[in-house]
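Have a look at this one.
Some chains omitted; the rest stay in position.
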């Protein structure tokens, strides 16, 4: 962080090469993606250019949100973080929803959740644990978020059980959009409302009644960087929002054709590639702070982000699907998604139960991610 | 409790309005249910009158059992509590068994288990946690009972796996009674015997070798109420037994028709409505003591009652089904029941692992219950 700070004082070039600044090296991919898209060249090139272009826009959005949140009190700041924290994923998903790519949306939701738990937390525990006997974190805060994931797991499994028994069976990973009957759509709708209500209760818990659990004592070196003005933050947020939207539309527009060209399924692309790029900047921060032995923050980013996607982004998308796109998107996940989701949640509960981690736990999480990704690739 | 105590001294009216006495306000529903049943009016009216009539009889039975148990030593008292603790559920289930309503019986068993874990424990943690930083309970005692539930989960899942692979598939929630082949019936029989043996070992553990774990130090204010004589307790027990039996017969007789009239499935009625009324009085006590910050007792009631149903009531019903009713009832649960049961047990293990609870954990449990109940309603 010191490097980043002095970098910012020393000029843009040093900043770009600092540990915070690297995502902005990818900015050239933004105009490149636009040009390639207008030129109508190969979908694969468009897909990769826009995927790389998403990363700096998401990073800017995250930074601007943090700056704005730091200027507000913890209550409003927390709400800002919640609202914009997973905005890139939400925006990408909205474009996919509008195109009726329901299976891609659900794949990327699953991919975000398991990517945060297995890839991000795994990498954090591995990198942070190297050369250390063990790392410690607040297991009560981590446990509260793991519980939310367990609740989400129940909520996301029930419509699938329903559809498996009463309906036409679970979707296959190959399908683009399955036609469901009205019952499972209504069930998904009310389940989504319950999840959002529970997420709201979680905000009251973490921002109000048990705030101290989630706000570890002030760490001075974080503050050295010169804070942004409110005007600059809002401007950056608006700019980032537009850029994310443009990149997302191009990315989503190229998915189907690009997947076919590369020989991968849309399911794999949604669950592994799309889920990764939307979170890349955030992931980097989690690993970086783990390396600095701030495991509380690292676990909070990884598990908290997973919980936010499962309990807020996913149900919001269900609600939106009733008014946007070709029709409602029920929360019916396929067998791979359910298996990966349930097992990842069990593992998240297990590794956070003790409030301690070692590099080996990190390796195990990464191995689980590898197995899941391999299964998705073969699907 | 002070209110209840002084109420009992001050006269029946104050007692009825006290926190212990309200179930007895429902006594008029007992004769009402009998009259409606004899008059042969609408099944819905009979169903609701008898459902409400079950509550005071179950409360009286619970009270009489406690009084009798308090007069005996901990060993005999514990056995009394075990034998009569879930007597109302058992009696209702016996009548349903005799009528061949196997799917209703299994639904109400599932509903009792998940209702205790999710609804009762959730409400207790929520109400008890309001205004408190956190509440604590003995995690070793809670853990021993959660383990029993995990064991029960294995035992209850295995026959379903067996039937799913070797037999004609799992039952659907709509079916009244499925014809199984002899193998799964014999498997259920021996599994039931193993469960009962394990439950017996649990009694030796909690009443004999590790009694102190389950008997927290004496709390004086419990004793202020004037104890009942043995004669009075036995009389009340006999009276309650007869009343429960009468109400149960009327209730079970009206289920099918009432469910059709209301537009709900028998499955939902069994799992949510029947399971709730049989436990209502007990549930109330659990929430009340949680509010008084006696979480040990509250958790003990909720998880202990679940374990008792899964490891004692359910296998006893399997054994009885070989001699009562149209034929053996194997322990083959449908997909909703299995999913709800397994997830509820995992959650029970998770929330009791730390020996601490907050209001937010209560909200989460209630949300999971809402999701499960919604899925059951749509089934």
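Going by the order they are written in, the chains are A and B; count residues from 1 in each one.
In the analysis below, a contact is a pair of C-beta atoms (placed from the backbone, for glycine too) under 8 Å apart; a residue touches a chain by one contact, two chains touch by 3 or more.
All figures in this text were calculated on a predicted structure; none of them were measured in a lab.
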Given 2 placed chains, full-complex copy number: 3
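In this section, only the chains that are shown with their structure count from here on.
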Inter-centroid spacing, chain B versus chain A (mean Cα positions, whole Å): 41
Residue ranges of chain B in contact with chain A within the complex: 133, 170, 172-173, 334-336, 339-340, 343, 346-347, 350-351, 353-354, 356, 358-361, 363-364, 367-368, 370-372, 374-375, 378-379
In the complex, chain A residues that touch chain B: 139-140, 143-144, 146-148, 150-151, 153-155, 157-159, 161-162, 164-166, 183-184, 186-187, 190-191, 194-195, 197-198, 201-202, 204-205, 209-210, 346, 349, 353
